[in-house]
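Read through the structure below, which is laid out as structure tokens, and then see the notes.
Here the complex is missing a single protein chain, while all its other protein chains stay put.
So that you can tell them apart, the chains are marked A, B and C in the order they are listed, and the count of residues begins at 1 in each.
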Amino acid sequence: MSAKINVGVIGATGYTGSELVRLLHHHPLAQITAITSESRAGEKFSQVHSAFEGICDLPLIKSDDLNTNNIDVLFFALPHGVSMKFAEKFYGTKPIIDFSGDYRLDSSKTYTDWYGKEHTFTTPFKDAAYGLPELFASKLKDSPLIANPGCFPTGASLALAPLIQHNKVDAQNIIVDAKTGVTGAGIKASAVNMFSNVNDNFKAYGIKKHRHTVEMELNMERLTGQKAIVQFTPHLLPVDRGILTTAYLKPTGSITEKEVIELYREFYNNQPFVRLRNSAPEIKQVRGTNYVDIYATHDVRTGNIIVVSAIDNLVKGAAGQAVHNMNIKFDFKETKGLNIVPLQP
Amino acid sequence: MSAKINVGVIGATGYTGSELVRLLHHHPLAQITAITSESRAGEKFSQVHSAFEGICDLPLIKSDDLNTNNIDVLFFALPHGVSMKFAEKFYGTKPIIDFSGDYRLDSSKTYTDWYGKEHTFTTPFKDAAYGLPELFASKLKDSPLIANPGCFPTGASLALAPLIQHNKVDAQNIIVDAKTGVTGAGIKASAVNMFSNVNDNFKAYGIKKHRHTVEMELNMERLTGQKAIVQFTPHLLPVDRGILTTAYLKPTGSITEKEVIELYREFYNNQPFVRLRNSAPEIKQVRGTNYVDIYATHDVRTGNIIVVSAIDNLVKGAAGQAVHNMNIKFDFKETKGLNIVPLQP
Amino acid sequence: MSAKINVGVIGATGYTGSELVRLLHHHPLAQITAITSESRAGEKFSQVHSAFEGICDLPLIKSDDLNTNNIDVLFFALPHGVSMKFAEKFYGTKPIIDFSGDYRLDSSKTYTDWYGKEHTFTTPFKDAAYGLPELFASKLKDSPLIANPGCFPTGASLALAPLIQHNKVDAQNIIVDAKTGVTGAGIKASAVNMFSNVNDNFKAYGIKKHRHTVEMELNMERLTGQKAIVQFTPHLLPVDRGILTTAYLKPTGSITEKEVIELYREFYNNQPFVRLRNSAPEIKQVRGTNYVDIYATHDVRTGNIIVVSAIDNLVKGAAGQAVHNMNIKFDFKETKGLNIVPLQP
Partner (left out) sequence: MSAKINVGVIGATGYTGSELVRLLHHHPLAQITAITSESRAGEKFSQVHSAFEGICDLPLIKSDDLNTNNIDVLFFALPHGVSMKFAEKFYGTKPIIDFSGDYRLDSSKTYTDWYGKEHTFTTPFKDAAYGLPELFASKLKDSPLIANPGCFPTGASLALAPLIQHNKVDAQNIIVDAKTGVTGAGIKASAVNMFSNVNDNFKAYGIKKHRHTVEMELNMERLTGQKAIVQFTPHLLPVDRGILTTAYLKPTGSITEKEVIELYREFYNNQPFVRLRNSAPEIKQVRGTNYVDIYATHDVRTGNIIVVSAIDNLVKGAAGQAVHNMNIKFDFKETKGLNIVPLQP
């Protein structure tokens, strides 16, 4: 028991916050010491997330009342634009794992270009690590702030990385057609996430301008040092959670189905959360888990390569990847607390 | 009343058959005279489709008992491989509007290549008309058999046609990422359409080999006389009906957003079922109707053109388009019986 | 054409308003002349309800700008508490069909008891007619204001009426367990109708205190002149529309299954929208229509009678019943504009 690290959760009224609490509740080497909420302080966590009644009844406190002395790591389960304020407050005191988009990009300028607002606390950019462990693990252990990846970039980058890194496909002609569950839009009620606007419906949104586009491009550039261009189109599924990504790629030279498969096998060898599939994956088969299921195939008729990946946007695309990052940072086995069987059906 | 034409429906136990009966029930110039079913003959139509109780209680008869003398047009609401048998029986007696894939392609050889079976009655190929009125209306009136298009090719071809016909994009580099409701898989219970395999789930299927691929390619070739290559990936949505098609195209030369929009406006001028949208369409906004909603846009950042279309696979993608074809054949106003308001929500 | 009556729709940003426009669009003897909205005046109807683009693009106007001279009937598609304000403005000028709960009950006192607010315009109570045509048709033609019934009371009252009116069951021991689609909660986004709170979920709500309880009790009392007691429990279904009502009743004397069935057959003889079913009804089989499907059965083992009814809450439970009331008021055939085939699937 005494071996457990103490975790502080900053902001826990959203879906990624509750998912983080769900995962940490089962973690054998970590325990939640404090949960903050500016808007709901004074209430129990289980009053905000009623499913947790009897499971996590911790009181929510104001972040000003958080004593970081007995905290080993802080998770920021916050939206973009908000994290930077708390980073200003806590940066340097304790390791931070940040769920927002505030420190995922390469500079505050890029941030402003795509997020349309000024960045008010840029210090962490220099040392922040981008927390996609299968691709960029080296900086995670020592960085004071881990920027947890966006949900779409996680699914897309893991689908694309083997081919891009080995220059097997044209990095400037990447098409990413992704489909996400509704929780990606957050917990605040709006026309976007109303049942009758989502049920029996399906649509594209954010065409040409979704913020995750640049994050995907930067990830590909991190792999090769060369500019990447991604045409990214997200769509809204009538499901709670899950992202299916279908990517279309142009080979730079001749390549066979067998070579594609072998490339992925080698690239993701020993990665505990990557499942390479023999047929197209389904989002329900990763539901509630940190798995990414990937299927890559070459079409001899058209010459294209098609890659499909499936993740749970709240786990591998958010809270699960954050716990994975925590495990790496604290030298825990990568799968600690994340050995979860999909809830199917 | 006496002015109504008499319709015979061959095969009515499936979804497209019941949808056809729904539409014809409201049609001011047509009436259903007979409905056949080999498997359920002797029962009422409303025993097979219980929602029709008190609305259409016609007895189902064997096709051998069908008297075509008092029939003006036959609809084949049949799957591929079955239609050809009934075509052998009825071809030349009365005009046929066929829902199957048996006469959509350019030859029995192409049929065998993609459908994997021999064609047993090839006579109609010579004179069959492909019934996508917005693109290929000329032969409809005089042809003895109208091959009603596939659902995916309908949504995709209407999305692509203006750009392809005017050679504005590379016809050999077309990506069609489509998402369909479950009714596209038919009414027979199987693992594919079980609730718990579909609900909260999403997946790609038929990657690289779906039969509708060649139908799309042939449609594009009909427009230009030149070979087209389509990378088509269908996906299965947890909804009953609706197809959203997202297409990615490479311009052959410089083009502006405004030119793209203008091109579509001119191309579909006066088409009563095409709604050009200012933002990405949604499948629920065409539910139950014969509309196709289309949105086309150019991405100056990437150079790509993205086109999104939405149809109801059972209406515009099947029974509604069939009624549209009937209207044209009998010189009715195109919208007769098809002036339907979407059921939303 | 000139024979059409002119309809004014007061308030059209909600679901019942858009459903009313959907139904009137098809009506052969009525046309919408004006639609008002205080909050969205100046926009087109199709900007509020995007599915109507190209179908109904009427401009929304302020109610102050409504010229009632060329209007034959006013529909109030408004929530309770708001209708009374517009009633004050328009009462007596033109016939009103009011969707709200403001004039459904027997007095302003009962209203205040159950709706928890003062009634500010009580004049119409004296002459208002309760618009459930199968049960209370006599006053509809001459009343200046028809109070269109609540959705739950419609489904429940039609299920109960034959047995209650003939004193076959204990009117003071009625259990109504009802399940509704989400549109019953209105179009305003809130935690109640968020996708992720409704999808895969199911719950009871408003136990012991739902306002529709008293409306059901009053309806039963209108039939017999005696006090009725209803235990009403609504539940929220993960569907857009539809109410299934399961009622449990205690026979006052011995009764057989056959007698129950015969009672319903006689009671609803010639009612065009009542379908008596031989097995338990399903909400999808009435979707989009004005039908009420009813199944009544006696359990010899327990002695209870169970009645199940299915309606579409937006049609039979709101806009369709309102059009039915209009048809009666204007001596149109009852089914005019309401001959709709269910959208199934």
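Assume a residue touches a chain if its C-beta (ideal position, glycine included) is under 8 Å from a C-beta of that chain, and two chains touch if they have at least 3 such contacts.
Computed from a prediction, not measured in an experiment: that's the story for all the values here.
Although one chain is not drawn, the whole complex shows that of A:S37, A:S157 or A:T183 it is A:T183 that touches it. Touch with the chain that is not drawn comes from one residue among A:H49, A:R104 or A:K316, which is A:H49.
Although one chain is hidden here, its contacts on subunit B can still be listed: residues 15, 182-183, 187, 189-191, 193-200, 238-240.
Seen from subunit C, the chain kept out of the figure touches residues 175, 177, 179, 196-197, 199-205, 207-208, 229-231, 233, 235, 237-240, 242, 244, 246, 248, 280-284, 287, 297, 299, 301-302, 304, 306, 308, 310, 345. Although one chain is not drawn, its touching partners on subunit A can still be listed: residues 15, 18, 21-22, 25-26, 49-56, 183, 199-200, 240-241, 275, 277, 282, 284-288, 339, 341-345.
Here, only the chains that are shown with their structure count from here on.
Chain centres here are Cα means. That of subunit B falls 37 Å from that of subunit C.
Counting only residues that touch two or more partner chains, subunit C has 15, 183, 199-200, 240.
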